[in-house]
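Just one protein chain is left out here, and the rest sit where they should.
The letters A and B name the chains in turn, as written, and every chain counts its residues from 1.
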Amino acid sequence: MNALQILLQQTVNGIQIGSVYALIAVGYTMVYGVLKFINFAHGDVYMVGAYTGFFTITAILASRAPVFQGACALILAMVACSMLGLFIERLAYRPLRNGIQASDAPAWAIFWSLYVTLFLGGWLVNRSVLPAGLVYVATFAVSVGVMYVVMRRLFTTLSRRLKPSTDRLSALITAIGVSLLLENQGAASFGVTPRAAQIHGVNGGKDLYLPTIVAGHIKLSVGVGQIIVLAAALLLTAVLVYTVRFTATGRSIRAVSLDRDAAALMGIPTDRVIAMTFLIGSALAGAAGMLNHMLTGIPFDSNIGIALGLKAFVAAVLGGIGSIEGAVLGALLMGIAETFTSGSAFSPFKDAVAFVILIVVLLFKPTGLMGRYAPEKV
Amino acid sequence: MTNHSATPVNTTAGIANRYWQKRISFLLFAIIMILLSSVIEHRLNDYAVNIVRLCGISVLMAVSLNIVNGLTGQFSIGHAGFMAVGAYVGASVTYFAEMRYTHQATPGFGWMLTAMMIGGLAAALFGLIVGVPSLRLQGDYLAIVTLGFGEIIRVLITNCSSISNSLAYLGGASGFTGASGAYSVPHLTSFGLLTATVLILLVLTRNLKASQHGLAFMAIREDETAAAAMGINTTGTKVTAFVLSAFWAGIAGVLFAHAVYFVPLSFGFIASMNYVIMVVLGGSGSITGTALAAVILTALPEMLKPLQQQAGLADPYRQVIFALLLIVMMLLRPEGVFGRGELSLAGIRRRVLGAPKDNEHGSDRPASEGDARSVPVRSRTDDAPLLSLQNVTRRFGGLVAVGDVELDVKRGSLTGLIGPNGAGKTTVFNLLTGVYAPSDGTVTYNGNLLAGAVPASTASRASWLIVDTATALLAGLIIGRIVSTSIVPYAATTSAHTLIHVVEYGIALVAAAAAAIISFKARRFKPPRRPHQFASVGVSRTFQNIRLFGGLTVMENVCVGSFVRRKANLVDSMLHTRRYYREEAEVRENARNLLSRFGLLNSANELASSLPYGDQRRLEIVRALATKPGLLLLDEPAAGMNPQEKLSLMSLIRQVRDEFELTIVLIEHDMKLVMGVCEHIYVLDYGRIIASGTPTEVRSNPAVISAYLGEEQVATTAGEGA
Partner (left out) sequence: MMRLKMWHAPAAVLIATGIVLSGCKSPSNSASQSTGNDIIVGEYGSLTGPQATFGKSTDNAIQLAVEQLNSAGGINGRKVKVVTQDDMSQANNAALAVQNLIDQQHAIAVLGEVASSCSEAGGRVCQEKGIPMISPSSTNPAVTQIGDDIFRVCFIDPFQAAVVARFAHDGLGATRVAVFTNTDQDYSTGFTKNFIAAFTAMGGTIVIQKSYGGSDTDFRGSLTAIAQAKPQAILIPGYYQDVASIAKQARALGITCPLLGGDGWDSPDLIKIGGAALNNCYFSDHLAIDDPTPAVAKFVAAYKAKYGQTPDSLAALGYDSANLLFAAMKAAKSLTPSDIRDAIAATKNFPGITGNITINAQRNADKPAVIIKIVNGQFTKYMSIANPDVPLQPKAS
């Protein structure tokens, strides 16, 4: 039956979109769980994951076997993004949370040195006979040293004057700042032209699609790329759920998310646990960025993370923010709802549907589908 | 922050004098500003004119958003959605005026004002529609709903011609085009009009911030539960703030539409975020700060352009610099440039000259005697108990927190409620103040049913049944249509058409049936009274874990308590009418009296959070008294005080009871204290009343001794506290 085939095909399509949302949503939900804070820069970490994958495939490992390329790109994207997540947390969110301290000096020294290297280094390269790489490394090293001394001085003075901020709005604005920084630095560094690359398929004619699955009268088209994304999403989430539920790290993450101050009193290094959640969340977003773009060849530019990040966040809220399983469920549901709407007579309003569903769910279940109800103690 | 008692305002002549003086001087100032701005407009080139216009519109947007985000402490990040509503509705008004009434000539000033009013009201209506359901949500959930609203509006306008052909004149992605496809909205936003609007908004918001209503907004920001306990209808007040803010965003939208070329994306997520940034950067809660930030942030990208071009940087670096400024700014001053304070010349003078802070409240003036009597007196003295609990039970899941409690409180008595930790004492208080609704049983106060299940009338159940079913039917039809047309996207045959309808109506009918069943079951009883309604009938409380409005001054905390008995309405508060001044003087006088009664007058201008612990406890009692209650519930009022302080507090409570003819119920751990002060005692254990009677009776009750006193003796020797 034709309608049945479309029903199944649209469900498959929806699950495949949903799995990308899921990988991003998990990061949102984890950070929200421990910090009660919407990390708007999370979508841009996805973007960096896509770029890392792109450069790995097109520049570093251009002529290797596809499986090797894919595995390396995935690992590199995850590593790069988790480092980025850590760096962002260290640079902006932790000083905001705890107040600027002298211990924040290294991160800021490195950060400013990146710009010094970019501009001063570029200027020096044109005027010296030494190899460019050496000039850049030297500039960076000198700059980090100088900056460290300066920043340490400055931060020590500042730390006496500044109090940590508990205002969630300022945390949100900081996150938007970080997000703008990543998007526009991305545009400045990688250009504004959309990039696209595909493992094992660039111009090759061998598109990564399974032969259509046929069962009776029903023919389903399922992309290999999307299957891998879905599998990765499920696998990584399963690992994550296991980690959070059954390991010591997971216990501390849960403890911090329940009550940060109490966890700190119990001797849990809260800052390290928070850093850990950023690391894990960012690694997953990086994986999503690499997988979604490098396996399917969907083009992207430095703004790709804005819309996707927003949708993933909505998915996380839909599922019940703070709950990892909820984020996955919300993401899949949203993917399916979106596909069905875009196939229906309401296709122009597809982007509104996600929000309508969200609003309706929140009205009936204010904590999202799988969120826990935590009544305030009066 | 506010300084309304700076000068003696208690004489009628004083009020009248200052009343007209202020109004006339403001009017003169406004006229000068409007004239001045009109002159400036003609001396500037179009580029500068456009920037100034955008600055003005940003000020309107940021200051109006500040009402929700800054004053009320809610979290709206879809403000541009309301601007979009205003812009499109306003542009439609002038468009139809031009087509129908002015014979293709540019509509005049009157039409522009009409457009502003209609645009503002339309946005306010949307604010109401969004606010009523979503403001029950808290924090980030509200944020995401407002964000969703902004996006939905944008998507709807972009696809206006898919909704209905009669909306095609909105132009979709092309911007407002009119039916001809080439209409351009006339540029009617003059400097004079913009200046006048900005001035009005600034003054109204400043007035509001200084008023009782403004205090109610801020109380919600500080502590929603405590605000509700003080009789503030939290949902209603939040919706008011939201609608007010949407109204002004709508007006800003109309001005925007008549100033620049706009497309649906002009009102997207990024635009909304920009306004949030302005509020936070300027200092959420600070009107001048937000206005200033709005001007600077609107002009900043333009000012960065020459900088970036001269430095030879790529264009994205402009945004990079902006982002860096934002991050560094938040690290150095997370509360925004002005925090919650306002920019004022007096403040600058103080800073520059180092002059001592003038005492704005002048509150060291001794309280005039005799005024304390203004608290109402409950004169009924018959024997019927004031408060009575019958079979009250409250279950949390399987846990029975309070079971079958029978409790009577005599009018004018001082009743103690004691019991070991976790006995359910605070739960009883929560049941008496509407924080929880009883699972079973009823609470009567002053002869009226206060809490407990009341069967809803058949008429109300029937009408709800119709409303619920119809809503579900409509939703079901839409969902059914989505599902059916998506599985049969192209219906060429009759059987395909049949399938579409079967699926569509099937889903709708199932939804309607489910809704009918749920509605029939769930609407059996009247919805329980909400906490603020308890305060307005005269039940007031303090909290075990102190819940003061920490960011407000001591004086303001007490004034919040008076909110529930206010006579001035929101319009009075925004316009500062005579009624407002009269009441303001009364409220402050009353607050001063109460504060001096409890020895807190000297710290009237300090932030409540900066008070020592014991003073905070006392302030909570003062705040509760300011609601002029008939029944006062004190939850461990003496916790954390030393024995000396406890004794003096207890005698103070007794005096207050006698003076104001109150009925008081108090929870206390210290047995000696309770025995000494209370006339009647109820003992709770494991959620049940195990004993009651006079202190002597209770003391000798074997059940009490085994359940409670044994432990208590150990506890007293271990030290005070708990």
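Rule of thumb we're sticking to: a residue touches a chain if its C-beta (ideal position, glycine included) is under 8 Å from a C-beta of that chain, and two chains touch if they have at least 3 such contacts.
Note that this is a predicted model, so its numbers are computed, not measured.
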Report, in label order, the displayed chains that the undisplayed chain touches.
A, B
Residue, one of A:134, A:239 or A:307, that touches the chain absent here:
A:307
Tell me which of B:99, B:167 or B:263 is the one touching the absent chain.
B:263
Taking the full complex into account, find the residue in B:94, B:486 or B:627 that is in contact with the omitted chain.
B:486
With the missing chain put back, which residues of chain A would touch it? List them for me.
2, 6, 9-10, 13-14, 16-17, 184, 187, 191-194, 196, 201-205, 207, 209, 212, 219, 221, 223, 292, 296-301, 303-304, 306-308, 338-344, 347-348, 350-351
For chain B, which residues lie in contact with the unshown chain of the complex?
3-4, 6-7, 18, 21-22, 25-26, 29, 33, 44-48, 50-52, 54-55, 59, 155, 158-159, 162, 172-175, 177, 181-182, 184, 198-199, 202-203, 206, 260-263, 265-266, 287-288, 291-292, 295-296, 299, 301-303, 305-306, 315-316, 318-319, 342-346, 360, 486, 488-490
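Everything that follows uses one rule, which is that only the chains that are shown with their structure count from here on.
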If you average the CA atoms of chain A and of chain B, how far apart do the two points sit, in angstrom?
34
Footprint of chain B on chain A - complex, ascending
2-4, 6-7, 10, 32, 36, 38, 92, 95-96, 100, 158, 162, 165, 167-170, 172-174, 176-181, 183-185, 187-188, 192, 306, 310, 313-314, 317, 321, 339-341, 343-346, 348-349, 351-356, 358-360, 362-363, 366, 376-378
Give the list of chain B residues in touch with chain A in this complex.
69, 75, 133-134, 136-137, 139-141, 143-145, 147-149, 151-152, 155-156, 158-159, 162, 225, 269, 273, 276-277, 279-281, 284, 313-314, 316-320, 322-324, 326-327, 330-332, 334-336, 426, 430, 435, 475, 478, 481-489, 496, 499, 543, 545
